[in-house]
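Accompanying notes for the structure given below.
Omission of a single protein chain aside, the complex is shown with its protein chains in their original locations.
For subunit A:
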Amino acid sequence: MPGAVVCTEAELKGDITIGSRTVVHPKARIIAEGGPIVIGESNLIEEQVLIINRADKTAPEPVTMEIGVNNVFEVGCHCESLRIGDNNVVEAKARVGRQTELSSGCVIGSFCEVNSKEVIPDNTVVYGKKCVRRVQGERPQPQTLQLDFLMKILPNYHHLRKAMKPQSK
């Protein structure tokens, strides 16, 4: 089944587009205050994740937040970044600020905070207490097996949101 699996217990506010095969666990929070959020395919958004497009008083127009494919947002991470590429992993309790942009294949380790105004290059790993960085040889593997498993069992235990027609809101 290609569609996304979004539990009703996840909190979704605002104009959000979620690609197919994405799994949003219960208690995830996706808040589109300052503009729409577009989430790509095959992403995994776990519990207590906060993906927020904050309303920015300095930018009068709404800015779209774009998230690519095959990303993993582990439990409790906060993500405000406006552009996230593909195959990234944001680990538990990590924080990505609004000014940062993730390209592809990055791993933001647990508890790390990345707030600087920069584009994090491909295949970077940020880890440890001091947010040390290094470049890894290959990108993190896409979690297709886990996504398949979740798409099979989450509907057994949770009510899922139905896809809304694109015109109505």
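Quick note on the criterion: a contact is a pair of C-beta atoms (placed from the backbone, for glycine too) under 8 Å apart; a residue touches a chain by one contact, two chains touch by 3 or more; residues count from 1.
The rule is short, and it goes like this: contacts and distances are computed from a predicted model.
From the names "Nuclear pore complex protein Nup85", "Dynactin subunit 5", "Guanine nucleotide-binding protein subunit gamma" or "Origin recognition complex subunit 3", which one matches the UniProt record for the unseen chain?
Missing chain, per its UniProt entry: "Dynactin subunit 5".
To test your reading of the contact rule: which positions on subunit A touch the chain that is missing from view?
Missing-chain contacts on subunit A: residues 9, 26-27, 47-48, 75-76, 91-93, 109-111, 128-129, 145-146, 148-149, 153-154, 156-158.
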